[in-house]
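Yeah, one chain of the complex is gone here, protein chain that is, but the others are all in their spots.
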Amino acid sequence: MATLGNLMSLPGAVAAFEFRASGELLGYEIRPDTPLNSEELELLSFMCAANMSLCSMQSRGWEKITGMGGFSPVREFTLIGFDWSVVVSCAQREAQRAAGQEALAPYQGVVLANTGAAYEASFAALERG
Amino acid sequence: MIKRLLALDGVVAVCRFRDDGSLMEGYGGHIDSGQMSALARVAHEYRRMLQGHTDQFSMFSDRRGWTPPRGWLVRGDTRSLCGVAGVVCIFDNDDSNFDRILTEMLEVAHW
Partner (left out) sequence: MSIVADLMSRPGVLAAGEYAFRGDRFSYRGALSEEHARMASIMCRATTMGVVMEGRMADNAKPGSRLARTRGWAVRCPEYTVCVVANVFCFASNAPGVVDGVLALMRKTLADTDMELV
């Protein structure tokens, strides 16, 4: 699983955080001089946890109705804001679930400045075991 | 007529909002007009979100009976928020009977 320090080294990263599937913020790092705080990260965690769940519902329903594969399970959800984006991942968690593990990793996320944001590098970093 | 909800035990505020989320009427002792407008806006947006989610649930499950949703309840630590159509109310959990509140909400919301 990526460390918060690793995630902070991604291009454009201004914050990295971990949270439970329920949205509870577990840990975070924020780049100094970034106008973000833990309170906002916790709001983001709740929002992203909710959307991860909704997208899981959609991807399962979509596969069932269309017969198309390749959508479930969801790996990452990304929110594109005006100045920032946030990428959150449940890929590690899904891999652990598929392997039958009982204790599941938390979700991880990274906040990126839109200028210079590298989404695919973020997906890859969050999925790396 | 939504004012009569305030007569039920535990209900502290009630308001009705338009289809664009603007406040039509609101009642409640300790809530100012700005807070009442915010309540209307949140309830309106929550209703639209829930409608979107239940539409998808119906689409995927191919089961009738869920949509359009008639209402919603978010039960907090000591207070709850309940919305039916264009009406939303706030009530204290300990002093209220939700079954009665919901029955009344279902009735007044469609007037």
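Letters A and B mark the chains in the order given here, with residues in each chain numbered from 1 onward.
As a convention for this text, a residue touches a chain if its C-beta (ideal position, glycine included) is under 8 Å from a C-beta of that chain, and two chains touch if they have at least 3 such contacts.
None of the values given here were measured: they were computed from a predicted structure.
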item: From B:12, B:42 or B:106, residue that would touch the chain that is not displayed; value: B:42
item: Where the unshown chain meets chain B, residue by residue; value: 38, 41-42, 45-46, 48-49, 52-53, 55-56, 59
item: Where the unshown chain meets chain A, residue by residue; value: 35, 39-40, 43-44, 47, 50-51, 54-55, 58-59, 62, 65-66, 68-84, 114, 118-120, 123
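Following the convention adopted for this analysis, only the chains that are shown with their structure count from here on.
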item: Inter-centroid spacing, chain B versus chain A (mean Cα positions, whole Å); value: 32
item: Complex contact set, residues of chain B against chain A; value: 53, 56-57, 59-61
item: Interfacial residue positions of chain A with respect to chain B in the complex; value: 54, 57-58, 60-62, 64-65
